[in-house]
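Note that this complex is displayed minus one protein chain, with the remaining chains in position.
Presenting chain A:
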Amino acid sequence: MANVTLRNVRKTYTGGFEAIKGVNVDVADGQFCVLVGPSGCGKSTLLRMVAGLETVTGGEIDIGGRVVNQVEPADRDIAMVFQNYALYPHMSVFNNMAYGLRNRGMKEAEVKTRVDEAARVLELTPMLERKPRQLSGGQRQRVAMGRAIVRQPKVFLFDEPLSNLDAKLRIAMRVEIRKLQRRLNTTSIYVTHDQLEAMTLADILVVMNGGQVEQVGNPLAIYEKPATTFVASFIGAPPMNLMSTRIDEIKSQLGAGEAGILGIRPEDFVITEQTPAGGVALPLTVEAIERVGAETFVYGSRAQDEQRVAATPGELPPGEVIVRIPGSEAPPIGQKIRVAAVRNKLHLFSGDGRTRIEA
């Protein structure tokens, strides 16, 4: 039981590369914190710094009220689940789980009780004598989980634990991890690049980009009010449509002519001939259709002569807009349609995409 606090944590490698540029996060006791971001954003480095596997070059990492910057990984009372599971290939499942307990000099009877209990919870009892190579991916994953829970640590650290599993198993394990964490009520930090995993697991979501925290908060709050265009395009699939616009067209009280970025989520569009009051409407030509059953994604392009706003470079191909409509009914390719979004579904950002402008 412990809270984890990161105070202005920095990581600069010899050679000057700054991997973590001052991160502040506060994870309360028992909370499930997810670090999410694209590859290379520093999320794994940050987790490894909490684990003690990477040195901290600035700031403080505090676990349960104790600054652990100089504390060995073994003495931080944490357990980590690695992406490749990092099971000891020469040890049986039982010994893999017992290793950390025996290293701490626990009595063999107590070791057995704890491992058996973890094996029961994770349904590993029939495979305790097997070696990791005789297990499937999902079973190995559970052994890695077992190795973490037998220790009853203050904090669980997960480094993309599900990324080596197939899609179906990943969803099942995601639910398992969440249930297990709720029951044990152990503070957890979980790293993933999968925004869906991040949304479903997190009590507190930390969106990272380029070694910095873009936004921290409740996942739904982040989804509804992304603080930057990066968060807007990273959280939610398909990503939010981002278009450069002149803010005075949307929000008259700002200075006339100021450039900004308008964001609209694909599901917030409706195909209609009307323009809602204060909302926006776009004429589109249907370019492609993706039917996934319960919903359909329409990829449209804005015709050049009708283009009021241009897409932000790097966010969406110029002129492309994704619209999500329920069901599988969709307009045919090539047809001209008109989509609209209501006022309170519009997201406005400053021209550099770094600040959200509240309507």
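Just so we're on the same page, a contact is a pair of C-beta atoms (placed from the backbone, for glycine too) under 8 Å apart; a residue touches a chain by one contact, two chains touch by 3 or more; residues count from 1.
The definition used in the following text is that contacts and distances are computed from a predicted model.
The listed options are "Dihydroorotase", "sn-glycerol-3-phosphate transport system permease protein UgpA", "Peptidoglycan-associated lipoprotein" or "Response regulator", and the UniProt record of the chain not shown names that protein "sn-glycerol-3-phosphate transport system permease protein UgpA".
Listed residues A:I61, A:A79 or A:V231: the one in touch with the omitted chain is A:A79. Residues 51-53, 72-74, 78-80, 82-84, 86-90, 99-100, 103-104, 133, 147, 151 of chain A touch the missing chain (whole complex, contact as defined above).
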